[in-house]
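Just one protein chain is left out here, and the rest sit where they should.
Chain naming follows the written order as A, B and C, and within any one chain the residues start at number 1.
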């Protein structure tokens, strides 16, 4: 594994494709302060030549990096140890096959998550042109896939809704205690729509809005089910619904299940605590979590309530961190033999 | 019916108990412009002697009303045609028995909604001391109870969550098309917590929060089930979960059901359109409603999505209007033989 | 005056050009409930054929109006009594000359506000092509211009910042008590940027933003100064600064002046109370007003603080109502001999 970190002082050379969106912005916010990484390339075609601090004004004064155009010949990127792709869906499909074999690659888009070409076509609206390469990708849900991630060269970083939902369901599926239909009522902040202004993120409306969208058809549904099948015998019906919250950051999933027998919250807590005993970034809380306490962090907070065989799991995370850039860096750490918390030990703010 | 409106020019004499909270504020906002009503008494013990426009600064310049102390001898209120009680839970219990028989009474609290003294004790934490009187109360869900309301002297005005949930479920229960467990994921704005500052409505936290509260135990659960049993053969399991939204106004309920056979959204639309054909304030929408479009109005907007036998009903209303003061005025109209839309024909704002 | 309202039952036939923006949306919200007006035409080229309630979902169920294309031959609009133009800057310039002479016209844009072609060019970035017609326009700041408005056929409806600032300064200028430089620190909600999504109204950023824009160069500066010169001997230096607030609605202007001699807040209150004694929509408040209490209303709330010769006037209004559509309807009322409050007697909400 050529790019494994050799000494404490050597730094991983990191490249970011798509540095102008929110995923890229968060990668920069995290990686610029990562003790074992150095960002040596960040692309943003529409901002090429501009300084990073001019585009992401939160980073003004903190970096001298300048946005570059993505090079035509990607093979020239041979000196990079790790490449993050934070591009709109469909672009990684074109880029990954052309990247040098030497570099580890972490794709934050949905391009390489699904093992089924049919599901990809159905949910992403295009033919998958690199299904053979897809099979080399490892799904980067760090908490349940560390060993494969440690050996992987190519990582498909999970979706934000998928991460929140999967982390809330995995211990239950793994322990075979679910029965029947599972209802997931999921809500996301407006940054989930990306950095480009659009009518659904127009401030005068959004600040007083709450509504559902893409009912039954969100592209994270097949991703969630595929991931659950790797954990246990998932055959339940999944009703998954996405809603829009009038906040910038945060995903909250209310997961309604029936258990095979009656359970107390203590029973459930024990199952989750055991399942996540080595997972620093999953925090179990009493009662309900709150997106307010995970904003801008890599934590996923999980709480429960029970009544007889009815169980509700509440899962909360920041869509841009544990749901995107933070988990991507967590995966880089695992791939490179670094403590997975490195560079991710920041608290959220209060308030 | 002595207080029925006799001519177009006579006005109902209206009293409001509890004019300083949000329910009272909305009653004033509506009734001050109601063409057939005149507010002649509004109480707020802690503000007695202050002008209404000083306390509710939105009303400054629009009324000369002054807050009064609630009179010790309620029998003196014999000249009132209609009395609204917008008091904290537990106070109507003491007041209603002492009100003059002549006046119609609309209680916005939970004091007289439940027919079971046990459920009342369990959910409101006190013994019910007037169960005999409770039996004279009519449940004021206008859309399904107009005939009884028209004959009633005493109205128990429905809760905000109960209204949103009931309106989304009633056509399905009435048409006997539900099967199995019903999951209601309900969300409310911060005004649902009332006009008094509290830690859960502290702005620095609340503006970036979303969380669940009172899991499985919200006091509107027995109210919803009691109301559904009046509509059809309700025996389904109800999983009801309340969450807090970072907006001031609005309730959004995502109602997950299974239907006995497969249905399209058109099938569902037909059932709802038929059920609510005489109900101006229920608006059926394509796709999802949005609390943004019902804020400050008396509308309940309802939309649907289906997949096979899975059906989701989305119900959105303003907790302070259709969920409280607006529905109360709608009930006053029906009780007094006035068109139920009178005084309630205001649009929400855009944005 | 052919279009003066003849009887209580006849209704003004009203047309709205530009019904899809926020100005048009508010005109519809107000005029659909105006007792003496009937909207018979509303244009929105990009939505032609769609129902108004589909585009402005707050109006769903409240009107059967359908958006029309603006007719090529405007002379065909001879049956309209009053035409509102709520179009982007520059379009009224083309349209007004072609409108039938019979109709009263109220233009909400900046096209006909400035008497100086040079200032128009400088601030609106185009040559003024109808300066002769401009001279027929009356400036529609209702509170100080009622008599001229009552006689006018063409009204240039004031800008939102201009209205807030002018109403805060007019009594002082009229009473000749100012000395030296005037500093206006003005703030607006995001709806001031219009109904089209843009980067400065992108929700994830805007909800936590506050910043200044267009320093010293806002197009309302010459409008304010021109209006102040009609009131008194305005020769003071005006420093006018606009800022963006993270709310949808509201303008708040903090106006810093020096008075020729020391004044108490009571002195100032007396001057304002006298100046606005016939102006229902100007409310004087103790201490500071709050945009929260004028949102969605036609009120401008004004308060004061003094220290020796230092005086600060605080002026708050809703940019879309008193700052646009509300004032436009107020002007229509005055033009048509109707009580100026007609159709505008709605309170804001609490909360």
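In this text, a residue touches a chain if its C-beta (ideal position, glycine included) is under 8 Å from a C-beta of that chain, and two chains touch if they have at least 3 such contacts.
Model, not experiment: these values are computed from the prediction.
**Student:** In the whole complex, not just what's shown, which of B:48, B:197 or B:273 touches the removed chain?
**Tutor:** B:197
**Student:** From the listed residues A:212, A:296 or A:328, report the one that touches the chain absent from this view.
**Tutor:** Candidates A:212, A:296 or A:328; residue touching the omitted chain: A:296.
**Student:** Write down which of C:116, C:129 or C:288 is the residue touching the left-out chain.
**Tutor:** C:288
**Student:** Suppose we count only contacts with the excluded chain; which residues of chain B make the list?
**Tutor:** On the side of chain B, residues 22, 189-191, 195-199, 201-208, 246-249 touch the unshown chain.
**Student:** Can you list where chain C touches the absent chain?
**Tutor:** Touching the missing chain: residues 180-181, 183, 185, 187, 204-205, 207-213, 215-216, 237, 239, 241, 243, 245-250, 252, 254, 256, 258, 287-292, 295, 303, 305-307, 310, 312, 314, 316, 351.
**Student:** Applying the definition given at the start, please give the residues of chain A touching the unseen chain.
**Tutor:** 22, 25-26, 29, 32-33, 56-62, 191, 195, 207, 248-249, 280, 283, 285, 290, 293, 296-297, 299, 301, 345-351
The criterion applied here is as follows: only the chains that are shown with their structure count from here on.
**Student:** Based on the averaged CA atom positions, which chain is farthest from chain B?
**Tutor:** Taking each chain's C-alpha mean as its centre, the farthest from chain B is A.
**Student:** Quick check on this structure: which chain has its C-alpha centroid closest to the centroid of all protein C-alpha atoms?
**Tutor:** Measuring from the global C-alpha mean, the nearest chain centre belongs to B.
**Student:** Please work out the Cα centroid separation of chain B and chain C, and write it as a whole number of Å.
**Tutor:** Spacing between the chain centres: roughly 36 Å.
**Student:** Would you kindly tell me how far, in whole Å, the mean C-alpha position of chain C lies from that of chain A?
**Tutor:** Centre-to-centre distance between chain A and chain C: 47 Å.
**Student:** Note the residues in chain B that touch 2 or more other chains, in rising order.
**Tutor:** 207, 248-249, 290, 351
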